[in-house]
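Excluded from the complex is one protein chain; the other protein chains are retained at their positions.
Chain nomenclature is as follows: A, B and C, assigned in order of appearance, with residue numbering initiated at 1 for each chain independently.
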Amino acid sequence: MVSGILDGLWLVPALPLLGVVLNGILALFVERPLLLPAAGPPSAAAGHGHGASYRTLVAFIAPGVVGAAFVVALLCVLSLAAAPPEGRIFVQVLFPWIQAGAFTAPVAFQLDPLSSVMALVVTGVGFLIHVYSVGYMSHERAFARYFVYLNLFMFAMLILVLADNYLLMFVGWEGVGLCSYLLIGFWYEKQSAADAGKKAFVVNRVGDFGFLLAMFLIFWTFGSVSYTEVFAKAPLLSGDGTLTTGLATAITLLMFLGAAGKSAQIPLYVWLPDAMEGPTPVSALIHAATMVTAGVYMIARSSALFLLAPDTMMVVAVIGAATAIFSATIGICQTDIKRVLAYSTVSQLGYMFLACGVGAFTAGIFHLTTHAFFKALLFLGSGSVIHALSGEQDMRKMGGLKKRVPVTFLTMFAATLAIAGIPGFSGFFSKDEILWKSFSSSMGSPVLWVVAAAAAGITAFYMFRLVFLTFFGTSRMDPEVEKHVHESPWTMTLPLSILAVLSVIGGFLGIPAVLGGAFGVPNLFEGWLEPVFRRAAPAAAHAAEEAAHHSAALEIGLMALSVGIALFGIGLAYFLYRARTEKPDEIARKWPTVYGVVFHKYYIDEFYEWAVVRRVVRGADWLWQMFDARFIDGIVDGAADIVRSAGDRIRRLQGGIVGGYAFSLLAGAVLLVGYILYRSIVQ
Amino acid sequence: MTGIDLLDRHLLSVLIGLPTAGAAALLFFPRDGRKAIRNAAFLVTLAEFLLSLLVVARFESGTAAMQLAESAPWLPQYGIGYLVGVDGISLWLLMLTTFIMPITILSAWSAVERHVKEFMVFMLILETAMVGVFVAIDLFLFYVFWELVLIPMYFLIGVWGGERRIYAAIKFFLYTFVGSVLMLVAILVLYFHHYAVAGFYTTDLLKLYELAIPAKLQFWLFAAFFLAFAFKVPMFPFHTWLPDAHVEAPTAGSVILAAVLLKMGTYGFLRFSMALFPAAAADFTPLIATLAVIGIVYGALVSMVQKDIKKLVAYSSVSHLGFVMLGLFAGNLQGIEGGILQMINHGVSTGALFLIVGIVYERRHTRLISEFGGLSKVVPVFAFCFMVVTLSSIGLPGTNGFVGEFLILLGAFRTHMGLTVVAASGVILAAVYMLWMFQRVMFGKVTNEENLRLRDMNGREIAYMLPLLVLVFWIGVYPQPFLRRMDATVHAFVARVEAGKRAALAEAPPGRTMFTRTFDARK
Amino acid sequence: MVEPSAYLLLSAILFCIGVVGVVMRRNVLIILMSVELMLNGVNVAFVAAGSYLGDVAGGIFAFMVMTVAAAEAAVGLALLIALYRLKETIDVTELRILKW
Partner (left out) sequence: MEAVFFILFGAVAVGASIMVVTRRHPLSSALYLLMALFSVAALFVLRQAHFLAAIQLILYAGAVIVLFIFVIMLINVPEERLPSERMTAMRVLGVAAAGILILESALLARRFAMPQPPVAEVGTVEAVGIALFTDYLLAFEITSVLLLAAVIGAISLAKKKI
């Protein structure tokens, strides 16, 4: 067991929380009064006037705490790495959280290779994006509020990845959902932004519903929600028949529902494109690099359970592959630069799920890591473009920016090469690993490979379409916008550059054995994560071994084929958007139906609106108006009305007319005497 | 020294008596001295709260017995005594009552301008009655307090309420009164049954617990108690008085109604229905759990389409109380502890929501959602509080709502899996209706000119909101102090109910449903 | 020798005629007179029963009834005057302020 520096593990989530508190105080007591309408007409001066000093403070605190968290996390990971592979697990219990009878869930953090990868990615990329945000949001009036949310997000995300039990993970899980809600709706005065935030939260909640139920099943099956206990008991219980395949399938399918909600998989992906209403760094951090990958992390974390449910694995793989190609096709027709990237993110997440579904968890996590680099970079780059163009997001109004924003162009281009899977760039290694595993794994199939490879080709196509439309060709910008085009400040370009370097070289962490083996370079990434998956599930190791049965030649051949497909996609993009720029419109005119359907994202949003939202609202309205107000209250008020009208009739006997009273007196006397008479006769 | 001793020995009686004594003292205040009246009422409730903290301090969490118990003969010839005490079930409800009272008094500071003296007197009498309900362990004493609650509440709604206050007040009164009359009949039956079996009359609850009641009789007694408590909770489909009462009641009334009065129903189920008639409770469980789940989903759906914020919150109460009922009738430790905790949570969150609504209403004199929009920009502190309370109501982890809902669903999942799946969908719906409302009120552009001049929360309002927010996070992050003090009692409770259930099963062959068993037995 | 029941029957008839007067008439004065008739009917029964049973209580009760009747007539007529001043009518159906 390792300790020492690891005892400071709690600082990793605590530091961002400190940032939340400090920035929160600044936001509430310094910034809020400046923003009130009563404080005068809104002016940009608020940002640079007497409030400027607090902004500097915020600009130091917010990235500072995240940077510090990164350093602490790095130190912890290094100290963890010092231990032998089998001992690389560290649990720190802070305090008991919920205890009721047999149920107990402490606030406890667990650092093992898997969570350390996540923690480093989250804090590292998070730090860069915080720095970037300082530049990007410099004109924003609610500067401190933004960083409060951003720090809060870091806190929740770190809870999610560092938790040592499912319940605490769920806390982070919902916490990031909340921050996503807050940040998407950051510009809440914009109706679409507020709507998108709500949509994200609600769709996520549908997933959380699955997660929650999965957690109940886990507790009542295993008697615990702690990872260590659950994974240790899983083989035992499955051996003695308590944990049947059906039960395992139920648990994992419910978990996958949760993962699909968070990681925007079919059918719950609809919120992610709308989430682009948030500020661009938020899209980069939450909706590309970190939060949306939580689902992948959760499945990888629960690999021990998933491997017991082959049916679920197949569902995960199929949904992953389907999402990958489905959203890639939508990406082709989008014109909003951020939406293209959003659908690309959904598609790439599909790859990660595909990897998990075929049992290649390492590959999934590896792709998660490289994707965090290049997709964050792409978003930040697009943010830089948008920043340069004074907020313009429509690619049809860009073009020829190559010279005007050189750093942005170069870094984005590197990221594009990475995502397209050009050999040598990070995306190549990770994506190819997934492709190969989906083909070779005992749970994979050639069909999955074909789908995934096709999606890779489409990805290369639309990414280069994006680059060509944005940076090459002639300018289609508004003249007014064009005048103000400028390269971004260093706070923005520096993170871009760092991420670009990572996007290029990040892949060398996990060189596939077939390539690296020849040069004696080990697959560092796999070696690092291996204890986690082997400990959790010997079966995974088994699957990996099976993959090794395939020949190296086949692997190299498939690799070359996929690169070829990617190059074809790039070539097609060049042909359509550089060489023959009139062609795309022609195609759209030729097949208006197909184009229209794809352009409208297959009308999925409209379908949900029609099939779910409107039905539910109408049904609820009916329940209220008819059932509640008419039926139940009808009975209640009806009972009251009967009493009242009966009373009204009886009341007339007491109309105040003396004769009436005398008459009832008389009637009473008649009855009374009659009764006495009757009794005397009967006796 | 002796004074302290005396206080210690009669702590609960002091808690019962203090507000009424305060009310009596208020009667001598000059009618025009509103400020003095408000201050005095606030001080009384605050003193009551501080004294009640002593109860927590003296409370031993290791035992299931009634603590700080006091007994005095009252009508000895009828076996009726003045018996009070607290255990793990009633402790936090008592605390919730004393905690929420100073807050409501503060909230009524400027909202109530008419008949301030009468208002405060009613509030204080109400507090006595509510405290009495939770600490009484004599059936007769309980009934007296139970009915006493109705009177001040009736006036609070009927006098200081909104436009349709008379309708709402009468509906509230009659609805709950119908139930309590049935309960009275059941109490009398129980009373005479005890005499027939044990040979002496008593209304001492602890003695009645030991009474073996035949399953057939249990069925009818449970049914009578069920109606009384189901009306109060209110369970679907007996809930329609709630939206009316809430909407028409003044803010302080709504807060007390939501925070404490509804809990009297759920508390009654726990303390009386389930504990006295375990076999019947087992028979009724499927029915009640189903109604609870219908209530959860139904309340949520109906909330969604409300146009009036207060009505929305009222319907959300139906949904939340459905969770509580589901937890109680899960019949296991997790469910019941979750249920009790959720009672507190609902008191805190929904109480706070009503205060929030009250704050806007006081400024704009409307509660229609369509009248608002974009308030976030104008009233930031308010927005912050509203956000936290909304999230707590949704049950976001880290806030109190989550801990309660989680434990309830966890417990209920064991016993009613299918129903719990449906109930868990209420979690989704809660997000839909609360966030939608929040968005329509707080987000977007300020479309209504009047909203631009809205004042943010003032010091007094922040002062009464703050303790609620603290509690939201406290229970959310560290619920142990609350849960631990329930453990022993709930353990014993579950054991007793289980034993009772087994005894009844031994009496009638298993596999019979509630109705067949009851009606077969009559042949 | 007259049967006691004859007196009782006569008493009942007088009483019932009085009742009919009270029920049928709208003139307050006549209603008051009818009340006197009813009381007289009762008195007949009292006196007859007292004398047949040889008990002085019958007479005493009749005496009491007479006293009450006198008081009633006095107060009733005073009320009538007061009412007539107020409403200018002696029609009992118009005097409905008994029920507000």
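Going forward, a residue touches a chain if its C-beta (ideal position, glycine included) is under 8 Å from a C-beta of that chain, and two chains touch if they have at least 3 such contacts.
Everything numeric here is computed off the predicted structure, so don't read it as measured data.
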Could you tell me which displayed chains border the chain that was left out of the figure?
A, C
Spell out the interface residues on chain A facing the chain that's missing from view.
659-660, 662-663, 666-667, 669-670, 673-674, 676-677, 680
Using the document's contact rule, name the residues of chain C that touch the chain not shown here.
1-2, 4-10, 12-14, 16-21, 23-27, 29-30, 32-34, 36-37, 40, 43-44, 47-60, 62-64, 66-75, 77-82, 84-85, 89-93
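Everything that follows uses one rule, which is that only the chains that are shown with their structure count from here on.
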Think of each chain as a node with edges to the chains it touches; is that a line, ring, star, complete or other?
line
Leading chain pair when contacts are tallied as C-beta pairs:
A-B
With centres defined from CA atoms, tell me which chain sits nearest the overall protein centre.
B
List the centre-to-centre spacing of chain B and chain C in whole Å, with centres computed as mean CA coordinates.
61
For chain A versus chain C, what separation do you get between their C-alpha means, in angstrom?
94
Chain centre separation (chain A, chain B; CA means) in Å:
38
Residues of chain C that touch at least two other chains are none
Chain A to chain C touching residues, read off their complex
654-659, 662-663, 665-666, 669
Residue set of chain A touching chain B in the complex reads 28, 32, 35-37, 95-103, 167, 170-171, 173-175, 178, 181, 185, 188-189, 191, 194-195, 197-198, 201-202, 205-206, 208-209, 212-213, 215-217, 219-220, 616-617, 619-621, 623-624, 628, 632-633, 636, 640
Touching chain A in the complex: which residues of chain C?
19, 22-24, 26, 31, 92-93, 95-99
